[in-house]
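Structure below; questions to follow.
Only one protein chain is missing; all other protein chains are in place.
Letters are used for the chains, namely A, B and C, taken in the order the chains are written, and counting of residues starts over at 1 for each.
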Amino acid sequence: MSELAEQVVAGMLARDEFSRWLGVELIEHAPGRCTLRMRVRGDMVNGFGVAHGGIAFSLADSAMAFAANDTANVTVAVDNSISYPAAIRVDDELVATAERETGSRKLAYYRVVVRRQDGETVALFRGTVYRTAQQHPIEQTS
Amino acid sequence: MSELAEQVVAGMLARDEFSRWLGVELIEHAPGRCTLRMRVRGDMVNGFGVAHGGIAFSLADSAMAFAANDTANVTVAVDNSISYPAAIRVDDELVATAERETGSRKLAYYRVVVRRQDGETVALFRGTVYRTAQQHPIEQTS
Amino acid sequence: MSELAEQVVAGMLARDEFSRWLGVELIEHAPGRCTLRMRVRGDMVNGFGVAHGGIAFSLADSAMAFAANDTANVTVAVDNSISYPAAIRVDDELVATAERETGSRKLAYYRVVVRRQDGETVALFRGTVYRTAQQHPIEQTS
Partner (left out) sequence: MSELAEQVVAGMLARDEFSRWLGVELIEHAPGRCTLRMRVRGDMVNGFGVAHGGIAFSLADSAMAFAANDTANVTVAVDNSISYPAAIRVDDELVATAERETGSRKLAYYRVVVRRQDGETVALFRGTVYRTAQQHPIEQTS
C-alpha cells in the first residue's frame, strides 16, 4: 500500500491507547481493508462472565478506523451497528476483518466480521464513515 | 424497584470487570431504566486523541444491560447501533441514560442517550434485547 | 415555521409520487419535526397478510425527509434502521412522528415513532441525514 497510508496507520496505532489496552495486533493492512487480532482477558467480561459487548465492538471499530484512514484526510465514524451471533469467552482469540463495501467521495460503508479461533462468527459490525477536510498529522521523518 | 431486580443488578455489577475498568458508577436504577456515569481517562483514547468509539458504546451497553435485566430471566443484546454527534475528550464526564421504549414478551427495545458534562449529546445508542429462558444466579443472603 | 421551509415541503410533497400512493397526510410540520398519518390498505400486505415491513419504513422515511428539509439545502438519508415491536394490519391508521435528536452542520440524527390508532408503538425508526451543498428548487410564485 501507499507510503502515506502506512504512515497514517502507524501514527494512529502509536497514539491509540485503548486499542493497546485491548491488546490488538495488526495482522494485515491495505487501502480499505484491515485485519486485527486480540485475546480476551479476564478484565474484559461483563456481569454474565462472558466478554462485554463493548469488547468485540471496540475491536471492530478499530479495524474499521485503520481500514478507512487510507488517505491524507481524517475519516471518522458516523453510524455503527453490531450483532452478536455467539458468545465470546475469556481466552478466546478474536480476528476482526474490516472491508470497505462501497462509498462516495465523502461517505463510505464498511463491514467487519469478527471470528473466534474455531472459525465461528461472533460479531457482525457495519459502519458508515465520513471523510473530513482535516489532514492527518504526519510526523516528519529525517 | 423489586428486591429481585436489585439483587440481579448488584450481582451483575459485582461480576462486571469491564464496567469496573471503565469506572462506571450506578446513579439510578429502576425496571426498564438505568443511569450510569463515568469519567474518560487518558487510556481510553483512539488514534486521534479523542475517546475511542468503543468507550461510549460500552457505557451505553452496560446501561442497557442493567436496565433490561429487571426480571429473573437473563436478558441479552441482539442488535445495537450507535451514532456519535460530538467528540468525547479526556476528562469529560459522561452520563448514560437507558430507557425501555417498548417490547413484547421475548424482545424489548431500548434507547440510550449519552451526554457530556455540558449537556451536549455525544452518543445515541439503540438496542434490541432478547429474554432468554435462563435464570439469573441469585446469591443466597443469610 | 419559515416561509422557505413551507415552500420546500410543499414542493417535495407535490412531487412525491410514492408518498401519495401510500396516502400520507401531513398533520404537522415544523423545523426538525413532522407528523404524518396514513391508513393501511389491502395492497400493502406481505406474504403473511400483515403490512409489509416496507410500509412503516416508507412512512417513517417520508416523515424524516419532510422534517429534515427545513433549510435551503437538499438533505438526504445516509443510514436508517427500523424495528417492529408489533404487527400492523389492514385498516390500521398509522401516525409517524419524526423529531430531530441532535446534529452538526452537515449531519443530523432523527428518530421516528410510528403508532397505531390504539396508541401502540408499531415501529421505531432512526435515521442519519446529510445536508448536501445542492439547493432546493423553489418555484417562483408571482
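Just so it is clear, contacts are C-beta pairs under 8 Å (C-beta built on N, C-alpha and C of every residue); 3 or more make two chains touch, one makes a residue touch a chain.
For clarity, every value in this text was computed on a predicted model and none was experimentally measured.
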item: Option from A:S19, A:T97 or A:T128 whose C-beta touches the chain left out; value: A:T128
item: Contacts of subunit C with the absent chain, listed as residue ranges; value: 11-19, 21, 42-49, 52-55, 57-59, 61-62, 65, 69, 74, 76-84
item: Absent chain, residues of subunit A that touch it; value: 81, 83, 85-86, 101-104, 107, 109, 121, 124, 126, 128
item: Absent chain, residues of subunit B that touch it; value: 78-79, 81, 106-107, 128, 130
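Heads up, the rule we're going with is that only the chains that are shown with their structure count from here on.
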item: Type of subunit B:subunit C copy interface by residue overlap (half), same or different; value: same
item: Subunit A and subunit B: spacing of chain centres that average the CA atoms, whole Å; value: 22
item: Centre-of-Cα separation between subunit C and subunit A, whole angstrom; value: 34
item: Multi-chain contact sites of subunit C, meaning residues that touch two or more partners; value: 81, 107, 128
